[in-house]
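One structure is given below, represented as structure tokens, and several questions about it will come after.
Missing here is one protein chain; the remaining ones are kept as they sit in the complex.
For chain A:
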Amino acid sequence: MYEILDESLRRAEMNHNITYAILYECVKCIYTIHPKSDLLEKAAKCIGNFVLSPKINLKYLGLKALTYVVQQDPKLALQHQMTIIECLDHPDLIIKRETLELLFRITNDQNVTVIIEKMLDFLRISEDDHTTIDLVGKVAELAEKYAPDNEWFIDTMNTVFSLGGDLLQPDIPNSFLKLLSEGFDSVEEDKKLRLFAVNSYISLLQGDSSKLPQRFLQVICWVLGEYSHLREDLEPDVTVRLLAKLLDMKSSSSETKCWVLMAMTKLCPGGAALALVHNVSETYSSSLDTMLRQRAQELQILSQDSELQAKVLPRSASMEPVEVDSSLSFLDGFVSEALAAGAAPYKPPHQRQEELSRSKALNLEPYGLSLPISMSSCSITDRQSPTLLSISSGLSGDSTDVSHKGSSTVLKLDGVKRLWGRDGYLAQKEPTDEAPRIEAASPVRSANQLGDNNASNSQTPTPTPTPECDQEKQQLASSLFVGLASQSSVCLMGKSDPTFQRFRRKTKASGSSEQITNPLVLPSDGSDNLLYKNLLDSPDLDVSPPEQTPGLAAPNGSCDAEEESTDTDVKEIETPPIRDERVTAQASPHDDPDGSKDPSLTWHLPAELSALSHSNLTPLFSKQNLDVSACHVQKEDSVVLVVFISNCSDSFLQQIRLQVDSEELEVSCVSDCPSEELQSHSVAVCQYFLTVKRPSVDFDLFAAVSWQPPAGSPLTTQFSYRLSLTTFIRALRLSTEEYGAMWLAFSHDTKQNLTLIHDGQDPLAATLDVLKRKLQLHVVEVIGVEAIVACCLQQDQPCLMHCRMHAGMLAVWLRSPVPDLPDCLLYCCQRALQEL
């Protein structure tokens, strides 16, 4: 802080109002904080500059600063005393006043007289009430503190009273009187003081007293009443007459008159001016003012009874504490007499109040808090958005309302289009009817629906309402026509449908040992599926049946599968419903175009698995007489790894063991491979359930197979099988509300920008399409440029995605309760989009 102040002080050289203002603040600050000597010096210099400045505003500020400073550093004032003196006589009253303020601060008993004199001068010319009050207070304070002698003090106080008039704060005369009455330690001093006061007042009263302010008069009365006996040469008579004069003055207020009467009462013993007193008391005992009447009565009675007077108003014991019997026991006799005579007993005030309230039968209880409990629970009770929580906490109610709180914590959110949450608009959770938006998104939706239906193996109906009928029709149409389109492309290649048919029939007929026939079929097959050929990485599809490259892209891909590209890792390509029909109709092979092994081996797939779509068969290795290949089948809630161990040799193999494990996957054996013998030309099928332990982009399975040829030692081979995350991803069918609820609950999230597929009119739809197909995501809803997507990793690990088209990119935001899942999924999305 010191540096800043230093800097500010140094920098402010310019001639600008603002800099002076800053300087002033700096100076004030310097004198407020813990003192540092060089800063103080600089500040003092600064103040000096201000005070000496010809600009009057600065002078004013300088004086103010000095006032502030002088308590800590009186020498500073000393330095500039000449200036201050000049300021005292400055024509500008404001400056003068500031100077007086300053002087007030530096008063001590040496300069008090001068200062007070100046102040009183100022008071005389001051017209402003506030100033007067202020100054008068100051003068009184100073006088009390630093009075050099009695006379001066009394004089000053007299002046103060006369100047201050009735604006005086009540504590000033009170303290003055108290001072007089308490006096000093020495009795002599006291006496002197009082005497002097009395003298001055007498002279005042003898002069023209009509201009004296009331307060002053009251003070005079009191003093005279109390202490005029001190002046021996003064007859009480005289005093009484003087006081009576006051009574007659028109300007005397009734308060003053009370004081006067009181004073007279004190003075009257000794028969002073009896007649006068008598007159006065009679006059005032019929006055309308009760105080006056009381005083007058007192005067009358006490003037006649000097003994009583002496008891009640002792002369010299005015400051002794009066003992008061607060229970008023001396009245007990009176009270009991009255009660006996039938007077009503005394009712204390609260009792009276109660009776009053009871009699009037007014219900004076405050109204209870009646909150509008029309906050019925809305349809989205599950959604605990931050807004709801804050509203419910703001509902401060009586205890009676606590029971209502349960139902009223939820806002009525019907008809609310977008909700505001802590981080901004809550992502796409419209509870309202989506009809208009559906129409807008319907073409998009149709594609999505198509994808949805195909992506998941079950034919669950989509959750959206009636526009769905149209959607389904469209869906059917598109699927139908898709098939046609592919066929027509086949025709373009010069081959006709029958070729296709033939192929099918042939494979059906072939059975399990088709290793020979298939290669024949394959060339035509390959040409039929030229499209696939283009897509497939391996040109030698038709050449080597046993060894298939893993690059076969279209697994169950018949021609009528949609011709979108697939990536090398086999994912589920969505197939039209027709295909699904075919699934049920034909036990085998949608995988006809794939290599030779497939038809045979998938034939070996257990029934329930063969019905499901599965990946292509990956030959893992083939050694001597053993061919091992594997495929994975995606079921609804799990993935099954099927390993085919086929014995191609003519002899049987023994002791076949297969062991599969993986780091991130949980491998559980469904059906073990037969361990005894594997006949020649037979296939052993082993199934393993795979579940994800920890999400990762690719999962590697390590397996070892050992066998024993009939004439030889046991052999072991290891192989690995790679699965991508996408095989484990399933579409998660959610409604928008559920999505909303889940979205808020998940903590792990990741955000990224993905490239959009700028394909035709609707890049968002196209991109979503791709993602859906490749990753089995379920698009919950598409609104304008945003879409919400859901999927799950196996059964209980959902992942939600929110996509937004923005500046030519797709901004995606994934959320999931599973820690690494959003990142892995995001990577898969990226890969899916890149491989297009």
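In this section, a residue touches a chain if its C-beta (ideal position, glycine included) is under 8 Å from a C-beta of that chain, and two chains touch if they have at least 3 such contacts; residues count from 1.
Here is the rule we go by: contacts and distances are computed from a predicted model.
When the listed names "AP complex subunit sigma", "NADH-ubiquinone oxidoreductase chain 5", "Sperm associated antigen 6" or "AP-3 complex subunit delta-1" are checked against UniProt, the chain not shown comes out as "AP complex subunit sigma".
Considering A:S53, A:T131, A:N150 or A:Q214, the position touching the chain not shown turns out to be A:T131 (whole complex).
Although one chain is not drawn, the whole complex shows that of A:I94, A:V312 or A:A343 it is A:I94 that touches it.
Residue in contact with the omitted chain (choice from A:E25, A:D149 or A:D171): A:E25. Contact between chain A and the unshown chain involves residues 17-18, 20-21, 24-25, 56-57, 59-61, 91-92, 94-95, 97, 128, 130-131.
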